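My structure is below; once you've seen it, I'll send some questions.
Removed from the display is one protein chain of the complex; every other protein chain stays in position.
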Amino acid sequence: MNAAVLYTLMGVGLFSIGLHGFLAQPHLLRKVLALNIMGSGVFAVLMATAWRGPQLPPDPVPHALVLTGIVVAVSATAFALALLRRIHTATGRASLPEDTAA
Amino acid sequence: MNAWIVWPVVVPLAAATLSVLAGQRMARVIIGSATVAIVGALAGLTLQVWQNGPQRHVIGGWEPPLGIQLYADGLSVVMLWMSTVVGALIGVYALGYFAHDSGTTGTAATGEHGDNSELFWPLWLFLWAALHALFLSADIFNLYVTLELLGLAGVALVNLAGGQLALVAGMRYLLASLLGSLAYFLGVAFLYATCGVLDVRMLSTRVSAHPAVWLAIAVMTLGLLLKTALFPLHFWLPPAHANAPAPVSALLSALVVKASFYLLLRLWFQVFSVVLPPVAGQVLGILGVLAILWGSVLALRQQRLKLLVAYSTVAQIGYLFVLFPLAGGTAWGAAAWSGGTFHALAHACAKAAMFMAAGTMMAALGHDHLHELAGMGQRLPLSMFAFALAGVSLMGLPPSGGFVAKWLLLDAALASGQWWWGAVLIVGGLLAAGYVFLVLRQAFAPLPADVRYRPVPRVMELAALSLALLAFLLGLMAIPPLTLLQIGAPFVGGLGTEALP
Amino acid sequence: MQGHPAANIPLSEGQPGGCSVRRLLALFSWALVLVLAWAALSLPSHSPGLVDFVHAELEHSGVVNPVTAVLLNFRSYDTLLEVGVLLLAVFGVWALPRERVWGAPLGAPVAGPVLHTFVRLLAPLMIVVGGYLLWIGAYAPGGAFQGGAVLAAMGVLVWLSDLAPLPRFSRWDMRMALLLGFATFLAVAGGVMVGGGRLLEYPRLWAGSVILLIETALTVSIACILILLFLGGVGEKRRATEGVREREAKQ
Partner (left out) sequence: MTGVGMFDVLLAVVLPVLAWWVVAGPDLFRSVVLFIVFGLLLALVWVRLRAPDVALAEAAIGAGLTGALLLDTLGRLRAEGWGTGDDQRGSDAGASGGEHPSV
């Protein structure tokens, strides 16, 4: 077991937890949180591939990909939250109709 | 100067930037010149591909695997023409649509988004650029960024409609889109971990039957199926496409769902083909069949015109996936490949025309309830004609583009001894005839005297009609695109064109 | 044209609720964890990666920090499109209907004398930090995104403490600042092709300066984009009460 394996496992764990939350939670803010957790899981898997032991310098390409991913994630989050607020204002609820109807 | 390949991406991005700075007045000039420039660049690129085969452009001069490469073969070029021609005509339609729309003061709904519609142009240009970037990119991470670009632009455009239904539909679309992208992104991470490269071509030589590669294939496919809205992952599509402003519905149904389908084609046939077992294609084919049946039946049961057209999209997406079990890499593979991609093309023209015609009727009537469409055949004959012509292509009658696509798929089905796929194509055509006639019957009912009707700009009707004519006549002009499709295709030999009547 | 409550999606189309579904979902999630973990454990212990390629070309990239070299030179096309994603988020927010009711962010207006003094002292410092992060990116951790984030934080603080008016998307200079980074990036990307180069192929000798130019423009734009995203489309009205009053006056 090295750090790469450990953090890859953590990454897939985060992805699964995020996906579970995304599907199970009706509140839209929680869905947004869950998507961010899933994204962090993917970042962890990518970052782990960059690790080449404590002596060697890590692979900078996954680092750059994750930086791009973080910026994309914050863009999507900001947009989703703005949309969420409009929906709350317009409908009085912060969940999709099919989730509350059941 | 042999870098025509970059301009279909760079030009719309530049135009989007300028259109935000320059404001409404200049927007038309900017968009007009951008369209001309894109068409010119695309003509140059097409000539290059036609004469010299697939084109590459190494961005920044950094050869893969370090850098990113653009790649254009026949498939990319056909997709680029699809998005350029359909996109430009939708743009023409939108000019009339938003002019008409801002004239409608009074109702709360239109007043709310009247001041936001200026953002239609930059968003539409970004969507255009994202489509072109996706069709040209040969790097799986770069493709992830283009997917996000496309998804955000699509959702933002849906929200231009402003109303409650559009907001909720936009949110559902956004969540589905983000979930799909993340699944794709996870696949990218696993592929990088196993193969150490991101370039599509290099990946194709390095993938092997390895658990991480299997997983990557599974999550990327699922993510892209969600974005393409293949049954049973189509739940987000009908509300989003039905509640968006009409030009946006046309863009989304005609072009955006094709983008993730295109990516799936690339991945399955040019990256993962070595490791995928034939049964995987059968699964996608079965889902496609279910989509055709389920989408058509639900289309028949809708009360609103735009929802009917949206469910028809769910059904038509199914045809695209009949390609997968039929393209087995042998003699009939080429026919299936050409048939499936040609269907994407024909559906883009026909569905955009249908949504545009539906939008025109909605603009004239103020609603799109199927049971109150009576008299539209007299009031808006051009739009009804466009709707009917597009319907002919969806049904797959000659000489439409839909006919050629189905003919090729049918040919592949019979040649491969899997006739049952062909049977589904025919049943699907009959169901399409059912929902198209449902609309026509209502529209040609006698005109009631008490209906309020607002005249609409003629340009809206003409734009829809030209796309419908294109879909209708595409079958007669099928040889050039079908020949183009063979350039760089994974299937060599029998082109499928000789199968044509 | 909206407001017809006819988006009847059949019941089977919705996400189902209920206890059995929850249990099924939990089962699915556990299965997912196991499959993913299995795939993760099967990964080769030494990922080949591209580190050797990066270090082989690093001296030609114009910067010393390998991550900056990848972001702004080797894979600059990704970064160009990524700035596009940021811009799209802003346009997307502004294409939404205006927010009717809003309080100041975090629920309450926070302007007060202590905060004023604090922000007045902090703001110049944050500009320096942001600029430093931008400049250091060529050599060490840092760059346009980190620098822009710090500047954006400053901007939000200044606005929260009522020291400056809200940025308005409708204003021309705001749009210029917003698009400066993307436009510069795009102009460089296409401009280098005039001399027969490829997209985003910087002249080798000037690569460092070109990257610094792009990053400087990007820092300004990213700061503006992040501020606008934070405000989330409320910028046209200063205070909730004020907004309501204006609306009432109009009606």
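When the chains are written out, they are named A, B and C in that same order, and each has its own residue count from 1.
One rule holds for everything that comes next: a residue touches a chain if its C-beta (ideal position, glycine included) is under 8 Å from a C-beta of that chain, and two chains touch if they have at least 3 such contacts.
This is a predicted model, so every value here is computed, not measured.
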item: Which displayed chains the hidden chain touches across the whole complex; value: A, C
item: Which residue of C:F53, C:Y77, C:F91 or C:F145 touches the chain not shown here; value: C:F145
item: Residues of subunit A (touch criterion as defined above) contacting the omitted chain; value: 1-3, 6-7, 9-10, 13-14, 17-18, 20-22, 24-27, 29-30, 32-34, 36-37, 40, 43-44, 47-48, 50-51, 53-54, 57-58, 63, 66-67, 70-71, 73-74, 77-78, 81, 84-85, 88-89, 91-95, 99-100
item: For subunit C, residues in touch with the removed chain; value: 17, 45, 65, 67-68, 99, 101-103, 105-108, 133, 140-143, 145-146, 149-150, 152-153, 156, 226, 229-230, 232
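Basically, only the chains that are shown with their structure count from here on.
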item: Centre distance in Å when subunit B and subunit C are each reduced to the mean of their C-alpha atoms; value: 28
item: Approximate Å spacing (C-alpha centroids) for the pair subunit A, subunit C; value: 16
item: Residues of subunit A touching at least two other chains; value: 8, 11, 15, 45, 49, 61-62, 65, 68, 72, 75-76, 79, 83, 86, 96-97
item: Where subunit C touches two or more other chains at once, by residue number; value: 9, 13-15, 36, 39-40, 43, 47, 49-50, 54, 74-75, 78, 82, 85, 88-89, 92, 96-97
item: Complex contact set, residues of subunit B against subunit A; value: 141, 145, 148, 152, 155-156, 159, 164, 167-168, 170-172, 174-175, 178-179, 182, 185-186, 188-190, 192-193, 198
item: Complex contact set, residues of subunit A against subunit C; value: 2, 4-5, 8-9, 11-13, 15-17, 19-20, 23-24, 26, 45, 49-50, 52, 56-65, 67-68, 70-72, 74-76, 78-79, 81-83, 85-86, 89, 96-99, 101-102
item: Parts of subunit C lying in touch with subunit A, wherever the complex brings them together; value: 9, 13-18, 22, 25-26, 29, 32-33, 36-37, 39-41, 43, 45-47, 49-51, 54-55, 66-67, 69-71, 74-75, 78-79, 82, 85-86, 88-89, 92-93, 96-97, 99-101, 145, 226, 229-230, 232-233
